[in-house]
Each structure stands twice: as C-alpha cells, then as structure tokens.
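Have a look at the structure below before the remarks.
Here is chain A:
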Amino acid sequence: MAKKTVKMRIDSERCKGCVLCVGVCPVKALEVSSEVNERGVQPVILKHPEKCTGCGLCALMCPDCAIEIDEGEGEG
Partner candidate 1 sequence: MAKKFAKPRSMKDVATHYCPGCGHGLIHRLVCEVIDELGVREDTIAIAPVGCAVLAYDYWDFDTMEAAHGRTPAVATAVKRVHPDKLVFTYQGDGDLAAIGTAEIIHTGSRGENLSVIFVNNGVYGMTGGQMAPTTLLGQTTATSLFTRRAEKEGFPLKVLEMMAVLPGVVYLERTSVHSPKEILNAKRAIKKSFQTQLDKKGFSMVEIVSPCPTYWGLSPVKSMERIEKEVVKEYPLGVVKDVGLVSS
Partner candidate 2 sequence: MKTKYLSTGNEACGEGAVRAGCRFYAGYPITPQNELTAYMSRRMEEENGVFIQAESELAAISMVHGASAAGARAMTSSSSPGISLKQEGISYMAGCELPAVIINVMRGGPGLGNISPAQSDYFQATKGGGHGDYRLPVLAPASVQEMFDFTYKAFELADKYRNPVMILADGMLGQMMEPLEFDGDIKPPAEVEKPWAMTGAKGREARSVKSLFLGDNALEKHNEKLQEKYRRIVEAETRCETYKTEDAEMILVAYGTVSRTARACVDRLAQKGVKAGLIRPITLWPFPYGEISRLAKKGLKFLVVEMSAGQMVEDVRLAVQDDERVFFHGRTGGGIPEKEAIVSMVEKVV
C-alpha cells in the first residue's frame, strides 16, 4: 500500500495565536512561533512536519479556518 502523504498548512496570517490547536495535537507537532505576524500575534507553526499524521484534530479545534490538510497517495 503506497505510503500516504500528508500536507498540513497553517495560514500564519489568519492564525490569531489562540493556541487551541497545540494542546490537541497527539504527536506534539505544533508550537507557537517566535515570529510575529501582521496581526501582531505569534502564530502557531508546524514545528515537526515529519511527525504530523494528518489526523486533523488541530484543524477541528481552529476557530479561524487557518489550518488546511491535504492527503494523497504516493509522493506528496
């Protein structure tokens, strides 16, 4: 079975830094960035992309639709 590839993106401008996603990530792949976005907020970033399984709990928890997850067969 081809390896499932996952692409998770956080829109760092849309993110308001509420950090609700960080706590629900089962593999602790998310962290608050030290940078500041246009909004003057430290957005959450996918610190450990290799850990992300694309489970979507973070996207579920995001009040601002800032997280998108793509999934596909073979090379991502």
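Keep in mind that, in the parts below, a contact is a pair of C-beta atoms (placed from the backbone, for glycine too) under 8 Å apart; a residue touches a chain by one contact, two chains touch by 3 or more; residues count from 1.
On the choice of candidates, all candidates are chains of the complex that A comes from, given by their letters.
Just so it is clear, the structure is predicted and the values come from calculations on it, not from any experiment.
Any copy counted, the candidate of 1 or 2 that touches chain A in this complex is 1. Across the complex, candidate 1 is touched by residues 5-7, 13-14, 16-20, 23-24, 41, 54, 56-57, 59-65, 67-72, 76 of chain A.
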